[in-house]
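With one protein chain removed, the remaining protein chains of the complex are shown where they sit.
Let's turn to chain A:
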Amino acid sequence: MIKAILIFNNHGKPRLSKFYEHYTEDTEQQIIRETFHLVSKRDENVCNFLEGGMLIGGSDYKLIYRHYATLYFVFCVDSSESELGILDLIQVFVETLDKCFENVCELDLIFHVDKVHNILAEMVMGGMVLETNMNEIITQVDAQNKMEKSETFIFQSTRQDR
């Protein structure tokens, strides 16, 4: 099971956090900080797996991460997940973001928190992987966007009528 999905930048500023188990707000922030310290001190070209920090449950959990330009994508998982599988999942996630935002960058994550959450929700649900097929994910996201647009349109037009 995936316990948490964290995205933070090279300075440790969180850009997305999604916990699939309940923690208090303080603990969540501490976990983000701890994870950042664990991950950021690692060289490039070392392996993408390491044991989790104490707060998240120590060596029973693994941190699987990828570092893209300014952002770290970290998945915290238990032993029931395949490490390479999760690594691929991160790749799928990033590729999907890239398609949805056209050359995704850190700012997209800040200004479209809701969209990022929605895309993630299409992939991971309650800590389990829901969908790994990028086309399927993008179809869903597109359908949502369409619905959103049509509603905004109706809404704006009614307002103009008034």
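Here, contacts are C-beta pairs under 8 Å (C-beta built on N, C-alpha and C of every residue); 3 or more make two chains touch, one makes a residue touch a chain; residues count from 1.
Here, contacts and distances are computed from a predicted model.
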One chain of this complex is not shown here; going by its UniProt record, which of these names is it: "Aspartate aminotransferase", "AP-2 complex subunit alpha", "Exoribonuclease phosphorolytic domain-containing protein" or "Cytochrome c oxidase subunit 3"?
"AP-2 complex subunit alpha"
The one of A:9, A:40 or A:132 in touch with the missing chain is A:132
Can you work out which residue in A:9, A:40 or A:140 touches the chain that's missing from view?
A:140
Could you please point out the chain A residues that touch the chain left off the display?
1, 13-18, 20-22, 25, 28-29, 42-43, 45-51, 57-60, 78-80, 82-85, 87-89, 91-92, 110, 112-114, 117-118, 121, 125-133, 135-136, 140, 143-144, 147-148, 151-152, 155, 159
